[in-house]
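What you see is the complex with one protein chain gone and the rest in place.
A and B are the chain letters, set down in written order, and residue numbers restart from 1 in every chain.
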Amino acid sequence: MTASVQALTAEKPSSSLYIIGVLSIVSTICGIIIVFAYTSTALPIARNLAIITNEAVSQVVPGGQQNTIFAIQPGGEIKPVTGVGGSDPKLFAVYDGAGKLLGVAIEAAGSGYADLVSVMYAYSPERQAIIGFKLIDAKETPGLGDKIGTDPNFLANFNELEAKPANPGLAHPIQTVKHATKANPWEIDGISGATVSSNAVGRIINESAQKMVPLIERNLDQIRKGAS
Amino acid sequence: MAEPQRIFELYSSPHLKRPVSTDIIMRNVVMALAPVVAFSTYQFGVSALLLVLTGMTASVAAEFVFTRMSRRDNTLGDWSAAVTGLLLALTLPPGFPLWMAAVGGVISVALGKAVFGGLGVNIFNPALVGRAFLQATFPVAITTWTPAFVPGRFIETVPSTLAAPFMQPAPVADYVARAVDGFTGATPLALLKFQHIDTDNLRLLFGMTSGSAGETAALLILLCGAYLAVRRMLDWRIVAAVLGSVFIFSGAFYLAGHGKYPDPFFMLFSGGLMLGAVFMATDMVTSPTTPRGIWIYGVLIGAVTVVIRLKGGLPEGVMYAILLGNGVAPLIDTLTQPRIYGAPRKRLFPQKTAKQTEATK
Partner (left out) sequence: MSTAHQHQPSPPASPPEAAGPPASETFLNGLWKENPVFVQVLGTCPTMAITNSVRNALAMSVAVIFVLVCSNALVSLVRKTTPKEVRIAVFILIIATFVTVVDYAVKAVSIPIYQAMGPFIALIVVNCIILARAEAFAYKNGVFRSILDGFGMGFGFSIALLFMGSIREILGAGTLLGYPLFGANYQPWVIFLLPSGGFFTFAFWLLIFAWWRERKDKRAKATRPEAGQLEAAPQ
């Protein structure tokens, strides 16, 4: 019986020790390659991320001269940080030349018609309103849903969109309404033919602003002072 | 071809009193659709007529080319390509650019029929395959509606109709603005979905609304369908199942929704439901053949239509509902095969007989 089995498996199996040895050596080589790649690309990646974020921030809060990045701590307090790395959500405070706060840019994301829609919007504590919006990344249907990033009527909504803080959240929830039925300053005039996508933008901003606006108001003194 | 002289003529079953061949049925379908085309022309003008002609020409030309390429017999004589192009055109907005309609006609025949091996072995209704392709390809043009009964519609086309091939159609805003009072560009379903405006059911019944070229006149389509049903060239049970289930499901929504949902008559007479139920769901190739299967198929199409219209992001869902129904039709057929007389009853999950259990050991 055993003889016939051995005859079938002509090659003898390698010993466990040998296998473990080979695997560890290969793993070590691979590990070294990855560490080398990581260390040599870490700097350019950080620089690229910073450039991308800065561009977006300067688009949602135009006219800024300097900005400070605050990382939101789990407890709800904020602290200034130097880079865009790290996993904590961030606030991008933008100041003019004289150090006066112009607005705070916030990143938000949620599901759209197809895949994740990520946006950046700006809140102005002074005007208690959302004053800027930019579509960062979306895979909405070309020609229909992707209008949320290009339709001038839709984008005009965010020149002044009321976001009055209340306790808790916002006084009026931000929401997208059907095209040409906007009646209140906290409503977003939707795009006909891109209902799902424009509703998604309203929902994403509302969800984010309900949390972020009160948080900004709570930490307003620190944000006004800036990093210094 | 010279046939040998025959003394006896022997035929096997079926013993038909008169021959009912594909081309006779298809010719009758074209005849039944003629009033719909005529009304569409009256309603939307010369654009609708051009649209129908373009769709038919493109489909027939594509059929000719593909049969030549695959060295099959020429099948132009069975009129099926003409019916495909005609039905496709009737589901398009009246001002749809002609070159896009031609693309749709070619795609209908190519992807709807030719790739499967020709008429009779296609899985999906070719006209709807073409329309689904156009919907995904030109989403803006296919949702650009123009109003009915625009003055001057018989002497000039909708500006978007004559767009140069591969170029964007001209804007239709000016044309829409010329509409007489009470007629808007938006379809009743779009009005309901996006602006919560109800449309009078009588206007829907007589086709006094905007919509695709041939889908508006619900009553006319029903009458034309009745003609085919009387001549036994159309299975009335499919139409009954689709319309009945739409009525029942939307009625349930209506009763439960407290004014949130439209009444079931609106659902029946609006959009492409009539055209789809009468002329597309009943496609003999792509619908089930068993008596029970036909009812399941029809109810499924009706239910999916209601769900897409009331709960989905799109205003209209008949096209996808029918394509879905086509897709499961073979499965329905398999599951509802009637028992052969005298054969033992089949179980859905057959239990192993003692013999089989032994065999597996």
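To be clear about the criterion, a residue touches a chain if its C-beta (ideal position, glycine included) is under 8 Å from a C-beta of that chain, and two chains touch if they have at least 3 such contacts.
From a predicted model like this one, the values you see are computed outputs, not experimental measurements.
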item	value
Selected from B:Thr22, B:Thr57, B:Thr137 or B:Asn201 as touching the chain missing from the view	B:Thr137
Residue touching the undisplayed chain, where the options are A:Ile45, A:Ala156, A:Ala171 or A:Leu220	A:Ile45
Positions on chain A contacted by the hidden chain, ascending	11-15, 17-19, 22-23, 26-27, 29-30, 33-34, 37-38, 41, 44-45, 48-49, 51-52, 137, 141-143
Sites on chain B contacted by the missing partner chain, in the whole complex	97, 100, 111, 133, 136-139, 141, 163, 166-169
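Definition applied: only the chains that are shown with their structure count from here on.
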item	value
Euclidean distance of C-alpha centroids - chain A vs chain B, Å	45
Chain B contact footprint on chain A (complex, rising order)	113, 141, 143-144, 178-179, 181, 192-193, 195-196
Residues of chain B touching chain A in the complex	139-140, 143, 194-196, 313
